[in-house]
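First comes the structure, then the notes that go with it.
For this depiction, one protein chain was excluded, whereas all remaining protein chains were kept in their positions.
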Amino acid sequence: MAKKIKITINELTVEVEPGTSILEAARETGVIIPTLCYHKDLCVAGNCRVCVVEIVGQKRLSAACATPCDEGMDILTNSFKVRNSRKHIIELLLSEHNADCTRCYKNGNCELQKLASDYKIMTQDFIRLVPLKNYTIDQFSPSIIKDDSKCIRCQRCVRTCEELQGVNALTVAYKGDRMKIATFFEKPMNDVICTNCGQCINHCPTGALVEKNYIEEVWDAIADKNCHVIVQTAPAVRVGLGEELGYEYGSRVTGKMVAALKRLGFDAVMDTDFTADLTILEEGTELLTRLKRALVNHDPDVKLPMATSCSPGWIKYIEHMYPEYLDHLSTCKSPQQMFGALAKTYYARARNLDPEKIVSVSIMPCTAKKFESNRPEMHDSGYRDVDYVLTTRELAIMIKQAGIDFMKLGDMPFDRLMGESTGAGVIFGATGGVMEAALRTAYELVTGRNVPFENLNIMPVRGMEGVKEASIRIENPLEQWAFLDGVELKCAVAHGLINAKKVMDSILSGKSQYHFIEFMACPGGCLGGGGQPIPTSPEIRRKRAEAIYAEDLGMPLRKSHQNPEIVKIYADFLEKPMSEKSHHLLHTKYSPRERF
Amino acid sequence: MSSNYQLKRVDFIFKDEKDWKEILKNNINRPPQELINELISSELKGRGGAGFPTGLKWKLTAEVDDMTKYVICNADEGEPGTFKDREILSKVPFKVLTSMAVCGHVIGSKEGYIYLRGEYFFLQPELNKAICEFEQYCQEINFDFRIRIFMGSGAYICGEETALFESMEGKRGEPRNKPPFPSNFGYMGKPTVINNVETLAHTYTIFEFGAKRFYDLGVQYSRGSKLFSVSGDTPKPGIYELELGMSLEDFVDEFGDGDTKAVQVGGASGFLVPRKRFGETTIGFQGKLTGISLPTGGSMMLFNSSRSMYNVLDNYLEFFREESCGQCTPCRVGCQQLLNGIKAVKRGEKNALYLDKLLRLTETMQYTAKCGLGQSVANSFSSIVENFREEMIY
Partner (left out) sequence: MYPVSELIRNLADQHGRNRHNLLPILQGVVEQEKYLSEYSMIEIARELDLPASEVYGTATFYSFLEYKKMGKYIIRVCKTITCSMKGKNQVVKAIEDMLKISVGETTPDGNFSLLQTNCLGLCHKAPAMLINFDVYTDLTPEKVREILTNYINKKGKGE
């Protein structure tokens, strides 16, 4: 190991590994240096200059995030020069920023606002540049609002879109005073290859990128006595919501969340985990059918590997980037949309409700789900299957608006019919979860035995590695699956679209031969979704993942096919997986989009 | 106060280049260390404006172990008031090419690029012809070095060396964080020597006549001669090679129109010197000389008493506002604030004390901007506002 470097920060001597930045060294030492453009998920840009520090003996200040420690450095983070400069920089940012804080969606959760408050920027000495600029707001997307007047040009969104997602919908355009964050030819986000994943929102320090919120629409529906408002909650919401309401990162608040939703006035509180379980049966059956066609019938048209289709960000990505591979997608709709289609059919029938009067709301860790619910493909119930999609953040806002003291709530269970779930449904919220859930069920379906992993925990597909691979050898299958005997089922899991790209390119190049691949648009899977509480970081996502797996382990049932409500829906309504009815309601097909 | 040094015309740079083949052949057969030592002993400093010792630059890059290295000639001459590099490339291109090749020999590089600013597109055909002839000769003497022109496309900031690399890599010309420096991590992440056109022409002089001839010119810390681009209110605008260390007074005696009010030394990113300070100002790199010594890329703009310094500053600030790459806060927003600020003061919308706030802002820009552009806006701003405050207000 290389020799440690000795430096001094505010007269404290510390030793750090070579290559450590001043910012990292300071954080290790307990010295806080403010930052804006810096983000743990992203490469260092060093462009906001808020983190400047003084290195004794140097006339110029250095950006702490971008300057590596050097032996003997004597660093001051709060000298006269640093304080004055930092204040100036904050003032400059504010002069270019539409600081209309009380009317801003991010009011109270804005890093620039916090800095202004910390440094008590009380005056407006500099000239307000906002009126001189032709700032525009792009509200065309059903998921994302981009307000250039709030942008501080830290480029976190651009780096997110490029480094984490490989989408490059956003770029830096022009130079000088005209420099801005733009899409191709400044088209609306809705008209470019944006996948609506919302990672840019999660990484934006200000209100320049926010979700399009449907809070008022949902309040209106709840208030409307003629409406029956049914709500579903995605698996990842229960491990994120608490963060907005005073809990530690990765706290499990499932029961309180249900209680809060009931208090808000929803007529029925159901669980997307139920349709996650349903997805496993449909998708698992689909996979086995494809395998059979490939291995037994040697059908040249069968598309393998089969790719999951739960993540709407991933769906839009493949539509744009690999349209020729759309047939590899499972035809299953996402659990949200399966739920939506069933809410206005199965649920309406069981409760004897007029589907037209049902307002179907979903709480998602995701902004792409807003776009998904808006898709023309998603009207198979005869109505719009999901009417409103709220993010975890929007739900937290509603809970606060309603004056609910969340921490004091008791736990409540989901309503019946589509509220029961298994641990397999819960882990959909983490990267690798769909794969694990599918393997738990498929392996048992084929062999009659549990997957050969301790406690059903399929560890190789868990964790935050960008691309994970696993293979399971099928031995002694049941008679009807004899053709699978000895088959090594090869699986891959990718999260973050940049990793999806890696997997797709390795398939394209013929390097990888998989049978089944789980793709999730967001880093960490849904728990790191674009609709989850801000901030996000690898550490936070790891904690949420721990919570998800703890939730799974605590469930009495942990395999989707054991879910009694799943058994019931097949008996009462759908008949069997991949039946005509499920084809109509639960499956769909997507169409190519332009890459450029 | 008057300088001991008279204005001395020198004729090295544009002296004929007919011996370039011989000089190339001789020097690529000398050991690299010897060449580096010669450059170091000449005390040649970069002529682009920053003044980094050229010998040291070559040495640092030579010491890095890498199969691929690059030699880049920075011909993105964009500083307002500077036009010497164009003249060098059109009159004595072989000097530049020879020096690039010798540099390649010294550091172990086989590839050179000339980053030519888009405005000088018209130089390209002739320069390409010269390169062709040059490469042909290299082949003849079995010396493996190729040179290509890379055209810029209209961006002042690309003169900043790391922005220039970014631009050559097909990206926006945004300066990088430093460290790492080009000697380790330059074009395509490879060790790179990047020298200004004029610097390379001077190295040719040194290779031709030896370090001593060069060193004997100029003054301590500012050795050798330098090309000056003279423009503005002068009866003889043009390019002149002069010894470093001259006093501004002597310069104005020679080039002024008799009514010189101020001289902008070093272009928009340089300093404005008012008449009362001509005597105490010398032109060269910072050293222990008496009086103020101003480093320069060679731009000398003269203003006579008919000129409003407010308009001059306004013009500079508009230039910086547009040519800032826009990535870092102090430079992007700072330039806008300075320009709008002086306008507001001029219009009476802000009182005169606001100029002091702006002066403090330029200090912050100097301390915190990511690259030389943002850092040097303070130079012209403070020197103009401090010396011609009344012109800013009324």
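To keep things simple, chains are lettered A and B as they appear, and every chain counts its residues starting from 1.
Following the convention adopted for this analysis, a contact is a pair of C-beta atoms (placed from the backbone, for glycine too) under 8 Å apart; a residue touches a chain by one contact, two chains touch by 3 or more.
Treat the numbers as computed from the prediction; the structure is a model and nothing was measured.
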Only one of B:Tyr120, B:Phe143 or B:Phe185 touches the unshown chain, namely B:Tyr120
Among B:Asn74, B:Thr162 or B:Ser229, which residue is in contact with the omitted chain in the full complex? B:Ser229
Kindly state which of the options B:Thr82, B:Ser222 or B:Ser293 is in contact with the chain not pictured. B:Thr82
Omitted-chain footprint on subunit B covers residues 77-83, 85-86, 117-122, 150-156, 167-173, 188, 229-233, 237-239, 264, 268, 301, 303, 307, 311-312, 315-316, 319, 322-323, 325
Provide the residue numbers of subunit A that touch the chain removed from this figure. 162, 167-175, 182-185, 192-193, 595-596
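Following the convention adopted for this analysis, only the chains that are shown with their structure count from here on.
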Where the CA atoms of subunit A average out and where those of subunit B average out, how many Å apart are those spots? 49
Within their complex, subunit A touches subunit B through residues 44-50, 52, 59-61, 63, 66-68, 81, 84-85, 88-89, 92-93, 95-96, 125-127, 129, 132, 152-153, 155, 172, 174-179
Partner subunit A, residues of subunit B touching it in the complex: 155, 157, 172, 177, 179, 321-330, 332-337, 340-341, 344, 350, 354, 357, 360-361, 364, 366-370, 375
